Each structure stands twice: as structure tokens, then as C-alpha cells.
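After the C-alpha cells below, expect a handful of questions from me.
All protein chains but one are shown at their positions in the complex.
Right, chain A next:
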Amino acid sequence: MSRAQASGQLPGEVMMWVLILSELAVFGAGLVALRAAWLTDPEGFDAAQSHLNAAGAAVNTVVLVSSGWLAALAVEAREAVRARWLLIGASVLGLVFLFIKGAEYAAKAAEGISFETHPFWMFYYLLTGFHVAHVVAGVVILGFVAVRPAPATTEAGAQFWHMVDLVWVLLFPVVYLL
């Protein structure tokens, strides 16, 4: 149990929690909107969704959750050198996620699928695209933190990264599987 938990205080940076709650509100609203739009045209949405590569997304889930685990270990790490390597590992896995995601987008483009193909694809690009933008931001943040890891910055970086993780874990079933 960390100091913050022992003293009953909120761990990490307050502003980061404000951001995390705001992000969850936005992605949550986006997912609800997607499922609501789905009800208006179930067959069209199902047909569009069948073009998705759920296996690739499942691999990406493993990649991102592993990356989150490395970030969590970095928070627990006692020495700065160990924390740095764990953070570098976490951001490298973030890059792997982006690579797999890029391959997925390329495949969709090759099929001629765009924003305007069907409302499903509009939501798909909006939701996953926003998430990808956060992965890019997260990789940059973890990179900065890794330069000179301190407990406070590592914790803030990991907070952000876990939010990115959490959003993906919510997106994956709602967009790819259900």
C-alpha cells in the first residue's frame, strides 16, 4: 500500500484525475452514441463491423495492457535506472500498438473504407482515431518522464497511460466484438 492510500488521500495529480474523468465522459458518450445509432440500422452496422479484424485488435489489447503493467512497475520501482527502462519498455509497446493499428487502418483504406462509407465507420474512425491520438500523446509523455524519472512525474505519466489503457479495454469489446 502506498503512502497516499495509507493516508486516505487521492494518489497522483488532481489535474490528471480531472482529465481522466473528462476523457472517460467523452469516450463513454461516444460509445453510447455508437450503440444508439446501431439500433437504428442493426443489419448495416453488423455488416460493416464484420469487416473488422478482431484478432489483430485482440493482440493490440494484450500489447497495451502489458505496456500498462510495465508503467505500473515503473511507479513501484525504487531506483531511477530501473524505472527508466520500464518506462522505455512501456512506450516501445505503445509504439507496437500504433504499428498494428496503422496496419489495420491501411487494410481498411485498401478496401476503400472511409469516414463516409457507413455511420459505423464514422464512429470507428472517430473513436479509435481519438484513442490513437492519446496513445501518441502517452508515448511522448512516457518518453519525457523516462529522461529523468521522479516518483511524482512517473506516477502522473502512468496515470495518463492507464487511462489510455482503460479506454481501449472499453472500446475493444464495444466496437469490435459486440
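Basically, contacts are C-beta pairs under 8 Å (C-beta built on N, C-alpha and C of every residue); 3 or more make two chains touch, one makes a residue touch a chain; residues count from 1.
We adopt the following convention: contacts and distances are computed from a predicted model.
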Can you pick, from "Substrate-binding domain-containing protein", "ABC-type transporter, integral membrane subunit", "Thioredoxin family protein" or "Nitric oxide reductase subunit B", the UniProt name of the chain not shown?
-> "Nitric oxide reductase subunit B"
Out of A:L73, A:M122 or A:V136, only one touches the absent chain, namely A:M122
Contact with the hidden chain (one of A:V18, A:V62 or A:V140) | A:V18
Absent chain, residues of chain A that touch it = 14-15, 18-19, 22, 25-26, 29-30, 33, 115-116, 122-123, 125-126
